[in-house]
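Take a look at the following structure, please.
Of the protein chains in this complex, one is absent; all others appear in place.
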Amino acid sequence: MSFDYKIADISLHEAGRHQIRLAEHEMPGLMALREEYAEEQPLKGARIAGSLHMTVQTAVLIETLVALGAEVRWASCNIFSTQDEAAAAVVVGPHGTPENPQGVPVFAWKNETLEEYWWTAAQIFAWPGVDEDPAKGANMILDDGGDATLLVHKGVEFEAAGAVPSAAAEDPEEYRVILETLRKSLSENPKRWTGIASQLRGVTEETTTGVNRLYQLARDGGLLFPAINVNDSVTKSKFDNKYGIRHSLPDGIMRATDVLIGGKVAVICGYGDVGKGAAEALRGQGARVIVTEIDPINALQAAMDGYQVATLDDVVNQGDIFITTTGGKDIISAEHMQQMKNKAIVGNVGHFDNEIDMAGLAAIEGIQKIEIKPQVHEWVFPNTDGKSIIVLSEGRLLNLGNATGHPSFVMSSSFANQVIAQIELFAKSHKSYDGDDAYATEVYVLPKVLDEKVARLHLEALGAKLTELTKEQADYLGVDVAGPYKPAHYRY
Amino acid sequence: MSFDYKIADISLHEAGRHQIRLAEHEMPGLMALREEYAEEQPLKGARIAGSLHMTVQTAVLIETLVALGAEVRWASCNIFSTQDEAAAAVVVGPHGTPENPQGVPVFAWKNETLEEYWWTAAQIFAWPGVDEDPAKGANMILDDGGDATLLVHKGVEFEAAGAVPSAAAEDPEEYRVILETLRKSLSENPKRWTGIASQLRGVTEETTTGVNRLYQLARDGGLLFPAINVNDSVTKSKFDNKYGIRHSLPDGIMRATDVLIGGKVAVICGYGDVGKGAAEALRGQGARVIVTEIDPINALQAAMDGYQVATLDDVVNQGDIFITTTGGKDIISAEHMQQMKNKAIVGNVGHFDNEIDMAGLAAIEGIQKIEIKPQVHEWVFPNTDGKSIIVLSEGRLLNLGNATGHPSFVMSSSFANQVIAQIELFAKSHKSYDGDDAYATEVYVLPKVLDEKVARLHLEALGAKLTELTKEQADYLGVDVAGPYKPAHYRY
Amino acid sequence: MSFDYKIADISLHEAGRHQIRLAEHEMPGLMALREEYAEEQPLKGARIAGSLHMTVQTAVLIETLVALGAEVRWASCNIFSTQDEAAAAVVVGPHGTPENPQGVPVFAWKNETLEEYWWTAAQIFAWPGVDEDPAKGANMILDDGGDATLLVHKGVEFEAAGAVPSAAAEDPEEYRVILETLRKSLSENPKRWTGIASQLRGVTEETTTGVNRLYQLARDGGLLFPAINVNDSVTKSKFDNKYGIRHSLPDGIMRATDVLIGGKVAVICGYGDVGKGAAEALRGQGARVIVTEIDPINALQAAMDGYQVATLDDVVNQGDIFITTTGGKDIISAEHMQQMKNKAIVGNVGHFDNEIDMAGLAAIEGIQKIEIKPQVHEWVFPNTDGKSIIVLSEGRLLNLGNATGHPSFVMSSSFANQVIAQIELFAKSHKSYDGDDAYATEVYVLPKVLDEKVARLHLEALGAKLTELTKEQADYLGVDVAGPYKPAHYRY
Partner (left out) sequence: MSFDYKIADISLHEAGRHQIRLAEHEMPGLMALREEYAEEQPLKGARIAGSLHMTVQTAVLIETLVALGAEVRWASCNIFSTQDEAAAAVVVGPHGTPENPQGVPVFAWKNETLEEYWWTAAQIFAWPGVDEDPAKGANMILDDGGDATLLVHKGVEFEAAGAVPSAAAEDPEEYRVILETLRKSLSENPKRWTGIASQLRGVTEETTTGVNRLYQLARDGGLLFPAINVNDSVTKSKFDNKYGIRHSLPDGIMRATDVLIGGKVAVICGYGDVGKGAAEALRGQGARVIVTEIDPINALQAAMDGYQVATLDDVVNQGDIFITTTGGKDIISAEHMQQMKNKAIVGNVGHFDNEIDMAGLAAIEGIQKIEIKPQVHEWVFPNTDGKSIIVLSEGRLLNLGNATGHPSFVMSSSFANQVIAQIELFAKSHKSYDGDDAYATEVYVLPKVLDEKVARLHLEALGAKLTELTKEQADYLGVDVAGPYKPAHYRY
């Protein structure tokens, strides 16, 4: 093989290529960027280390970065999420063959171990020759969840300390693996990460978790390079969360259970953007939706949108379907689950699997767990004459586990933000640019006018036609004809 | 094995049993009937020949008939629709084992040939000893589509004629197979079907097609026994069509394509009950729905519900998704498909596959058909630089082909009508009963009060609580406290 | 004045004319009929006695009848419902002046006494010279509620008996007035009504109440002439009830109370067509809607549409707004009202004012009734520290009392049915026509194809474009290209 990569099975590339072709049609934002920047090649010279679910949609993202001039190495940011055929197709490339791959090095396959996962994370920085000359390594990170960024920061930290510490007793298993990965690295090259970090112009990050880590690093003075928070672009957060979930929640429930949603009582825990999309989707299927909330403003929104707002305790025995959307923890407890109706369906589209107390459920003495099919389990309570509930995806994100996650069109919006942020930061990071508008080693959100640009790129595909302000109208409103049109605090 | 049956693989029975158990919870109508009639055993003595898709839901129907006292033999009414694990579980029965099956003889497996199909249809009448003594054979038919009924009527007709005619040149292939099946039967026993028909008290039929055949037979004087039209119960037609499709249409589109429905333009051809459910589902997902209609009343309903009403010709180049729901033919022509946007999605949830002119599409010279995955095909038009459309399920019912058909709850409603109709007819067919209220050899709809009963059986499961009329209020309205509550022509 | 009529104030005619002109635009069905029949003049020779709320919309109906060749005399069918300016404009006519009215004799004004009301009912039959020669009198009745028809039938009955009986003690006040009216008539001309009836070719009737009376007369053998039931046309019943109420219920609540509907809990009693429209309207304003029902089929529809279905007893203390839509009686009792939340709003859009037990409410000892404004009353319960409820329109139809009833577009649909039925019956009543398709002295519904015609007449105004069947498609469906398209029992 002509370059270093590892995927499950490269022979899958043709199936992946068909899917990529169809996905391109649903990702008008990325395709418009390819067209707009075909000549200019704004990412020429960029060497991007990418860590993001290696799906069909990500394949379109990767090939867009390449089309804009970048060199790319890629890993997934989740041990389960790789679609092998997509990975294969990206490796082979649109014009290559399995024997002569001409695509991008991808280090990802479905069902990695933790050790494999952190090995792949390290591989996206292992550009040929980088150990000898850091300038041959990555100069940009595109991150989802912050693992790639974490690896660099921890690597630099431990290299400065001269040693990797031992894991403490209370450290999670995964942290142990990270330490081991870096310990091995340190033994191979004690200045590797310091060198890599020196060349990095910045990172673009698209998750709440990753962004929180970045803000914390910045606050603590530990941030090593500029960062753009893509997560809080309107075209990322509102769209991804609300419209993505509106699609993928019913999709997941239907695929998992084939249960008629119409006429059922659905309890949605949380009425943030995810909860709003979830509630709208299930109401659109004829369910009666009850919302639980802790935030009085969101609760008032739910009431004004016509939903009953109640506490879970009060309605736990009425619901047929329970969905967490909060980002919090212990939203649905084991006691709650015991009080539910027979065959109630429980799932999570919020964040981590601790929104539902799966550990508490499993700990009930005598409880029986039956796998109906993969990612769909019936939990039969003891001493109840067979009363049971159905838990989807073991409490993890059901829209990923029971369906296929966000549709391409939604990802086009998120990924167009990523690409634009990469262009911005590659050009104007203070590490390589000294203009007044250089990005310092801080965390930025994308300028609103670029957020608007992402929206603009998607309108035509929907047949939506935008009205243009006249100069006179723009002056009256005190805005530029080309935008941005709203003050920073505008809530959409 | 202890009795005669044929299914694909009996070892699947455990998987089927789990699914049946879950489906029972979603079929409260059938379960309530089991409870109500546990003691009375109204189907004791009934020998039911059943012909209906052999799915998990049908398994619950079959076991309900058995629980009410019936003996049953079963075949599927479609060569593709059998779920083998459901068939296996029914054969084994809840208390049997593969070595000692104690269930019901089932003649059905996924992907039958036409010859096999009509063989299975004959098997449901081949009760042990029936050739010697017709009184040992079936005395009831439960039909879906009318094939079992057709076989009996044709058998009787040809036995009377003394011979089975040859197929005409223009006869469809399937008719040839039917003739061949009966020709063989005639050679084995020239009075078989005449004997069987003499014992049949009646048939209950649940499809439009089957019902139309029955009305035609009755009109032409050829009907051999009483029939109950279950198709036109409100709890069958309105629920099955509207609420079933509302669920299974988006399910099918999502599973097939993973395309975001939100923001898309969906063209729904037809605004009958199926179209109403389809439009509501896609609007509920954020699509902009355009309706085409030929009936001005339905068109006015669509307009009043806020949909644009247009001709397909006028909007064929605006739609992203096209769905036929009409029961008619040639709704979407090959020319229409050539005018659609690139990657438009085309599917049918109406009736037969001729709603979309698949033959015309395939006949376009130079057209290329790519299988994206089973039941999802991309058709690339020649000389268009790769412009293509996506056709679901080859133009057949996409909610069956790309999803799993109607959910259990919907089928519970249809099947409760079937069970109640079986009870009615078994007890009161003029063939075995001479009360004034005997069913003659005609086609009946279920009395409204039984239709209401089916609805009643499903309310509790939804947590819906019915108000009871006082005697005084009922008198004021001129109805009985127990119903029926509406005049026959009431439209709901 | 050139002819005999009585209205409140003819000087209002200009205001009425403006409103008629605007209403014409919203009544495309009637205007299309004017155009279609301008030349043919199918009502030439018709002398129509009309009894129907004398509103602006009715003015358009009357002038349509005239445009089709009819002579007309008019009264209102309700003592409160006349819009005086509309009456004035009809009398003056589009081309007349108050000094030289050239319109139609109208006997109607706002707030008639019962005596006046029945005097006006008699006037529409008092055509010049009719006492001498019945052939100079009315030959058609257009009725709403059946009062005009009742008067003729009672007149004939008493003339046959030779005397008008005395009212019984339990007879309602209104019946006394009717008897008095006829007693006076008998003394003037003992054969008046017998003569009138002999000339009448038939009646078209548009209310449930009036239609029920007609069916009863037909059943009892007392019907004197053919009748067409316009009430059960789809374009009347579904549209009038569902879409009319969807508009006029929130209109009435808003005008009466200015209370924000969003976020409120609304209890809708009944889920027939009126209830469906009511529920949709309030949900569309962001209310949470709870439905009560006695009919399990309608209840199941409500559940499937996502509404909570409960008994009033269970939710009476949760609702902010209570609306009856049933046609029954004692739906909301005085006890219910005492259990409601402070300032709950109670109203009726069903049928008679006995849906809400106003008498029981008024009979509570110590209750205080405060008129907030006309048709809006606060009822303060004794010994409750000021707890009160708001009752709209004294329990009568709030969409009439607090708003302006059905919008013109809805009435266009009802009235187009009336006009078409008048044309049908005037031409084909057996009283003047002996074709095989003559209407006998029975009650008919309009042929479905005419129902479809009414729908057709309204589509263009909404920009809706109908698809036409090809001959081949129509044959496949077994229908005529021109309709009707559905079997009689189709439910829409």
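So that you can tell them apart, the chains are marked A, B and C in the order they are listed, and the count of residues begins at 1 in each.
Keep in mind that, in the parts below, contacts are C-beta pairs under 8 Å (C-beta built on N, C-alpha and C of every residue); 3 or more make two chains touch, one makes a residue touch a chain.
A quick note: this is a predicted structure, and the numbers were derived from the prediction, not measured.
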Q) The chain left out here touches which displayed chains? A) A, B, C
(Q) Looking at the full complex, which residue from C:22, C:449 or C:482 touches the chain that isn't shown here? (A) C:22
Q) Just one of C:108, C:304, C:403 or C:466 touches the chain that is missing; which is it? A) C:403
Q | Given C:69, C:94 or C:284, the one touching the chain that is not displayed | A | C:284
Q: May I ask you to list the residues on chain C that touch the chain which is not drawn?
A: 18-19, 22, 25-26, 243, 246-247, 250-251, 254-255, 257-265, 280-281, 283-286, 318, 342-343, 370, 372, 378, 390, 403-404, 407-410, 462-463
Q) Going by the touch rule given at the top, which residues of chain A touch the chain that is not shown? A) 232, 234-235, 237-239, 242-243, 273, 292-304, 308-312, 314, 327-330, 451-453, 455-456, 458-459, 462-470, 472-473, 476-477, 483, 485-486, 489, 491-492
**Q.** Missing-chain contacts mapped onto chain B
**A.** 262-263, 283, 286-289, 300, 303-308
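By our rule, only the chains that are shown with their structure count from here on.
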(Q) Quick check of your reading of the touch definition: is the inter-chain graph here a line, ring, star, complete or other? (A) complete
Q. Chain B-chain C contact: same residues or different, taking over half shared as same?
A. same
Q. How big is the gap, in whole Å, between where the Cα atoms of chain B centre and where those of chain C centre?
A. 42
Q: Mark out which residues of chain C touch at least two other chains, giving numbers and ranges.
A: 300, 303-304, 308
